[in-house]
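All remarks here apply to the structure that follows.
Here the complex is missing one protein chain, while the rest keep their positions.
Coming up: subunit A.
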């Protein structure tokens, strides 16, 4: 039977090919001379198809015109468009559905049409993968239209189309297209963000797609698509914008929970994939606002977050906020949390750009008045140490924060003021001086003996070269009359900002004219007139002249 069918099809095809080819030959000549002729021919073919079944062979003609095999880069788009129309009409008319009562001939035709349809789909996907930007976008639009038609008019095709049919192919093409930025943007903007059912299925696709290890590049695309969905449905959200009409009746698609579940699965699949360091950082950065709200069970994020937290450096800083979310919302018990937090206070912390973010969190963590004093003191002392090597914007943030801690934990004020009443100890002190009791190498913040120490570092910072920083450092040796400093006001400074604050953006007259050195030095670079001074250079600037050779 298949042979017969084949014969019939082939005969028909031949037949149609005959008159198709004859006409196409004619037209081809014209097409060379005139594009309009091609257009009109396409239109004619299209109309013919819609007029009568006889002309179904035109589909094959059009497909051959499309001919993606050779020129996928620059496909004949009008043909694709007209084919889309043709198939849409056919689907709408039910010509692509096999009814059980239909005779063999009908079935034959349907099978043949399905084959052509498959061919067309393949062609579109190929265009998406290989074509140039505009072709890709057009192909995407056409494909999505076909998806819509299929789902609407073929009752059984719903799950098939979304999960393994055309949509899957389209999705994979979008993800894997080598030059696909425009395509992805189109996909996100026109479909995923607009239609909730498309989004739903996209999530499903992603979770399946990311279940196997993928390249960094692909993951980047996936993250882009996922993070584009930044509006999280509220529990009472009514889903109304669907791409296909049938979706409205689908229970899964109208439930918030199932949406969230899909999203959660998708995110989890991505997070457990082999992420690069920068991707991990960027994911952590949007964790609290874009990822966690999707999760019905945020504890699933725990592994990812704790892993990130253990990596150290900037990643740990970023993981902290996500972790904090879990601790607060889900009552996550993180053993040795403060020890871990303390270990984050390393040499690079104050030079990191996540500094202010970290400070906000650390401020929250240390806000509790129930913390042991020794722990608070360790944090203070450690940050004081770090401040000795920190840039001014960091110092500016640290000291008010310290002030607040001193104010909240009065026992720690011994670090600023320790009156000594023990005569024996005093004598010893006078004879030998003292070492800092603080042990910087102790990882446990409750055992560092910081409470026995003093914040000499901050006193040194009172002679900081920048007058404002020095002024802030001076608050710890003045009376603590202010209740608390608003930390927010002190974060987010930068060198650039401070410089601009000093210099302004344009010339403004001085309120007070800056003083000029009264003494004009004899020499700046050279040894001019050195003999007069007895050959030894002690004038201002001698350091420079001794160190550098200005010739």
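A few comments on the model shown:
The rule is short, and it goes like this: a contact is a pair of C-beta atoms (placed from the backbone, for glycine too) under 8 Å apart; a residue touches a chain by one contact, two chains touch by 3 or more; residues count from 1.
Keep this in mind: contacts and distances are computed from a predicted model.
Looking at the choices "ATP synthase subunit delta, mitochondrial", "Meiotic recombination protein rec14", "DNA-directed RNA polymerases I and III subunit RPAC2" or "Nucleolar complex protein 14", the name in the UniProt record of the chain not drawn here is "Nucleolar complex protein 14". Of the residues in subunit A, those that touch the hidden partner chain are 314, 346-348, 351-353, 385-392, 395-396, 400, 413, 415-420, 429, 432-436, 440, 454-457, 459-461, 463-468, 470-472, 476-479, 481, 485-486, 489-490, 492-493, 495-505, 507, 509-518, 520-526, 528-529, 540-541, 543-544, 547-551.
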